[in-house]
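Excerpt of the complex: some chains, original placement.
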Amino acid sequence: MAKLLGKLHEEKVFKDPVHRYIHVRDELIWRLIGTREFQRLRRIRQLGTTYLTFHGAEHSRFSHSLGVYEITRRIIDIFQEKKTWDPEKRLLVLSAALLHDVGHGPFSHSFEKVFGVDHEEFSRDIILGDTEVHRVLLQMGEDFPVQVAEVIAKTHRDKLIVSLISSQIDADRMDYLLRDAYFTGVSYGNFDIERILRVMRPTEDGVVIKSSGMHAVEDYIMSRYQMYWQVYFHPVTRSAEVILSKILHRAKELYETGYTFKRELSHFKTLFDGNVSLHDYISLDEGVIHYYFQDWMEEEDSILSDLCHRFIDRKLFKYTEMVSFTDGHLLSSYFTEAGINPKYYLVVDSSSDLPYDFYRPGEKEERLPINLLKPNGDIRELSRESDVVEAISGKRRTDHKLYYPLDLIEAIEDITLKSKIKEILNR
Amino acid sequence: MAKLLGKLHEEKVFKDPVHRYIHVRDELIWRLIGTREFQRLRRIRQLGTTYLTFHGAEHSRFSHSLGVYEITRRIIDIFQEKKTWDPEKRLLVLSAALLHDVGHGPFSHSFEKVFGVDHEEFSRDIILGDTEVHRVLLQMGEDFPVQVAEVIAKTHRDKLIVSLISSQIDADRMDYLLRDAYFTGVSYGNFDIERILRVMRPTEDGVVIKSSGMHAVEDYIMSRYQMYWQVYFHPVTRSAEVILSKILHRAKELYETGYTFKRELSHFKTLFDGNVSLHDYISLDEGVIHYYFQDWMEEEDSILSDLCHRFIDRKLFKYTEMVSFTDGHLLSSYFTEAGINPKYYLVVDSSSDLPYDFYRPGEKEERLPINLLKPNGDIRELSRESDVVEAISGKRRTDHKLYYPLDLIEAIEDITLKSKIKEILNR
Amino acid sequence: MAKLLGKLHEEKVFKDPVHRYIHVRDELIWRLIGTREFQRLRRIRQLGTTYLTFHGAEHSRFSHSLGVYEITRRIIDIFQEKKTWDPEKRLLVLSAALLHDVGHGPFSHSFEKVFGVDHEEFSRDIILGDTEVHRVLLQMGEDFPVQVAEVIAKTHRDKLIVSLISSQIDADRMDYLLRDAYFTGVSYGNFDIERILRVMRPTEDGVVIKSSGMHAVEDYIMSRYQMYWQVYFHPVTRSAEVILSKILHRAKELYETGYTFKRELSHFKTLFDGNVSLHDYISLDEGVIHYYFQDWMEEEDSILSDLCHRFIDRKLFKYTEMVSFTDGHLLSSYFTEAGINPKYYLVVDSSSDLPYDFYRPGEKEERLPINLLKPNGDIRELSRESDVVEAISGKRRTDHKLYYPLDLIEAIEDITLKSKIKEILNR
């Protein structure tokens, strides 16, 4: 089957604050961006609840997806200029780059944990199902959608292509570090992406980095390290995330125990039932979630209504360092005694649960590590060459915090009970 | 009545990409930020539909409001350092700066035009009504909320205070130019705000600018000029705005003619009836609007459903330069003949209708112009001193465009009719 | 004769703060950069005495020359990508871009005025004479050096090539605005160069700009306007320039009247005699000038020694707005009476004398104006389309200032005489 989509008559550009301009030269890419499934990413924030900590972090997955596409495009252009790349693969990689997050829903992390859904599955469904995206991809050949899906799923046989989209230094990570730093306004996320792109070299087993560019890569790894702990794992963001999870848990529990909601649950019903359809899933976005949460603020169930109020009006839980099991057990019973349900109001959150990973070669399910290409042709894994990277790559760092509603505790009338609770929390 | 709120024990900061940090030292300001009415501004984009043209423009009125507060705080700090300012006025100005946009709803411009509501009235209602904002303000004295409302309404007797919030070079404009430039990624919006703040001088009649800073102010005016035409009046943004207005018109028309909507209209009902309450108004945000529009995509009425689909999936109208009355009349009848309702699908939009103004001293309803303070103490209005400003200040520039759905036209089966329409549009 | 220099085995890059990286792919360019005549530009500041006003302005003509080369390279790459450019011309333009300032000496403006030398002539001599630059150029063909010289002299028959290096919006101007803004730290010089490069189109008569890019060009013109008045014509810079000129005048006068200098004048001798050789000229740089000025601080002649001390230790003249002829005449006689030689210590400087020009189409000796390419193929000169540009393009603005040594005036013992002088200066 012939490829029906060629070059655009005239290049299109998007103004982008991170990459200055995003350049689109291919009809295929232009049409993919125009599909409703891709446009939907405008309604899903890239960083979930982070905007409640860093108010600038209001950017969407739409912007990020364009950015990943653009970085990939630049890498390929450099490869093609050096004649080290097969031009036939170009559109496959670009499509995968653009669509790698297309299955993301609102606040993915919490939704996936509570409802057992998986954005990677939805990405696959959107690419292969009855969608505008699928129909556009099909113009490039009957096999094309499957190939795109395989690249995103990391099962494609061409390891080089996969490594551009998913490795320890792929276009995805490079874009989100730069973009999240730009929008939050923190200075940590910067690294010299132009230099990194210039020292990338394609090999059969994936992209490697010329060792002369090691320092630029060290800087990138350090940026990641700082961004994770300063932004992604920020305890206030996690407080909002904790409340969000508890809202979903509570609503599901109520549904399962036959509670009658004031308003119909259309979007949520299939989620609760565990059989959400692609159509329903696609119609979910952050606006819809906010709509329901605002609605639920008026529900009879005081836990659901209180939690929704907290999320919408940003009355978050406070946190403290993790307490001992004994203290935790005590707190839990004190809470119950005070009429505060500890299941929803006393929450341990551990940051290493979050879907971000440091650079950890050697662990299972690892991503392709960063390999340096020495002048003599040898390949050496980065952490064996760099002291700094070695220092942070071995150590899984977890941070356990205990979240609780300070306002409810302050409102406890039994002075003794209140002081016992506060004594433990301030220990 | 005593002022109950003093200095914070420890200064709080917000990381802000435009001003680096936003500093809060006053308990009053801290509590105002925490109110639900202020937090609601997180759910309303600063630039309405602009994100459909510049994908980075996803920032909210929340961020902007913090920015206006911060600029005002810096101006006052400089005034106080020079002992040219009465410290008693400080919290009044800062509150007004923070709250100046608190009455804004989603896509204000279109909503106000279609439903006759007015965000300035809602600002007043939020400040004086039964709200968290009002209760916090009341802590500063019984008279305090009224005074804040007056400053925002520009009716306060202290012209200096008013000029900080509303003039041709106020904290509001300075923040939005810098912020909108930052988030869209265009380079035009930059000017040397530090310099401008340093050459501001308070007078009884408002802020004036030391004439040695004229060039910095020229640069600010040119930034505005460029931002208006490059960003705010961008024809693609206006296409989305046109569709949005037509959705609201259509839904209202359907409601008024007794059409039965599939889903209840709770939020919209009072808007349609023209008696929206403060409570209903506050619950409106962009998420809610998006929710309804997605719902309406499934309505029976094909116009409403088509327009909602266009807005949500970004299938916008194309545009052309304005045509003659004769041609417009012809087009309208051709459209009708082709079964395309010209009332909703053939729309003239003029940019000078939009709520942005150039710098036009001498027109009625003018804002306080920019006055330069000469070394000899004379005051001269800017456009009399600056060639560049003079050049652009006199001329009202309007831009009329005609919007239409190219896809529907392409789908017209009557070849002759179609070609007659296209001939006029491409003339 | 064959072209002996081809592509480099591997691209070379220079880290550049303005353009991020400067890319060199051609052996020819690489070798030209390595010549002693080009390396000499490291020892000549781009902005002459401006560093005495803006301390960051310490950057050299070397950096600027690389920048002009890089911008030209990017323009050509875009042209070649669009197949609208003859690749044969590439190295000619790039060489001319790189070498356009190679004839500049230290503080060119003053030197040229006092000694009647001309940097354009020296550029020609360096390109065509017995130099490393010439020998490298010769590798590209016997005719090549002459062609490069012609492009720089604007006499080359290919108007397109000339327009890239010398027009109202050439690579030279674009680099110096961005670079001078970067190093001084002022915000005015920024404009969207990426956008401008993308809307440039080659024609036989020179580069034109697609009219859709008009706003970016307006912004560039406004940047120029601001940079001229805020940076290039800054009165403090001109004070240093005035003193510099007077030093050269005085030394020349002394030489011509047979004064015996303590130290030999080797570098200056031929300048004074009006027959400076290329060899002598090339050995002049700012270090040499500083060396002599420091030496001359110890000369017997009190005027020469005082002026050198002022220049080296930055004890500049103060300035006032220009006075009337009558007052000037009076001042001059008062100065003489007070023993201060007015020829050296009472100096009128007019900024429109400086070698910068606004955008003034229609004047003689004009540079190629900026032409806009309309969608219908028409060409329209910029100031006919843009209000803002029209506003500033017609008006020659001159600024006359009177410079004088306040310290010497303060030291006048005759109280009456002193007060008469100060009365006029403070009028």
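Letters are used for the chains, namely A, B and C, taken in the order the chains are written, and counting of residues starts over at 1 for each.
We adopt the following convention: a residue touches a chain if its C-beta (ideal position, glycine included) is under 8 Å from a C-beta of that chain, and two chains touch if they have at least 3 such contacts.
Worth saying up front: this structure is predicted, and the values here are computed from it rather than measured.
Visitor: All chains share one sequence here; work out the copy total for the full complex from the 3 shown.
Guide: 4
Here is the rule we go by: only the chains that are shown with their structure count from here on.
Visitor: Over half of the interface residue numbers used by both chain A and chain B, so same, or under half, so different?
Guide: Since more than half of the residue numbers are used by both chains, the interface counts as same.
Visitor: By CA centroids, point me to the most central chain in this structure.
Guide: The chain sitting closest to the overall C-alpha centre is B.
Visitor: Distance between chain B and chain C based on Cα centroids, please, to the nearest Å.
Guide: 44
Visitor: When the C-alpha atoms of chain A and chain C are each averaged to a single point, how far apart are the two points in Å?
Guide: Each chain's C-alpha centroid was found; their separation is 51 Å.
Visitor: Using mean C-alpha positions as chain centres, tell me how far chain A is from chain B in Å, no decimals.
Guide: 31
Visitor: Return the residues of chain A touching two or more other chains; collapse runs of consecutive numbers into ranges.
Guide: In chain A, 20 touch at least two other chains.
Visitor: Touching residues of chain C toward chain B in the complex: what are they?
Guide: Touch list, chain C to chain B: 186-188, 190-192, 215, 218-219, 222, 225-226, 229-230, 387-388, 390-392, 395, 397.
Visitor: Considering only the defined contacts, which chain A positions touch chain B in the complex?
Guide: Spelled out, the residues of chain A in touch with chain B are 14-18, 20, 34, 36, 39, 42-43, 51-52, 54-56, 58-60, 62-63, 66, 182-186, 283, 285-291, 294, 312-315.
Visitor: If you look only at chain C, which of its residues touch chain A in the complex?
Guide: So the residues of chain C in touch with chain A come to 13, 20-21, 194, 198.
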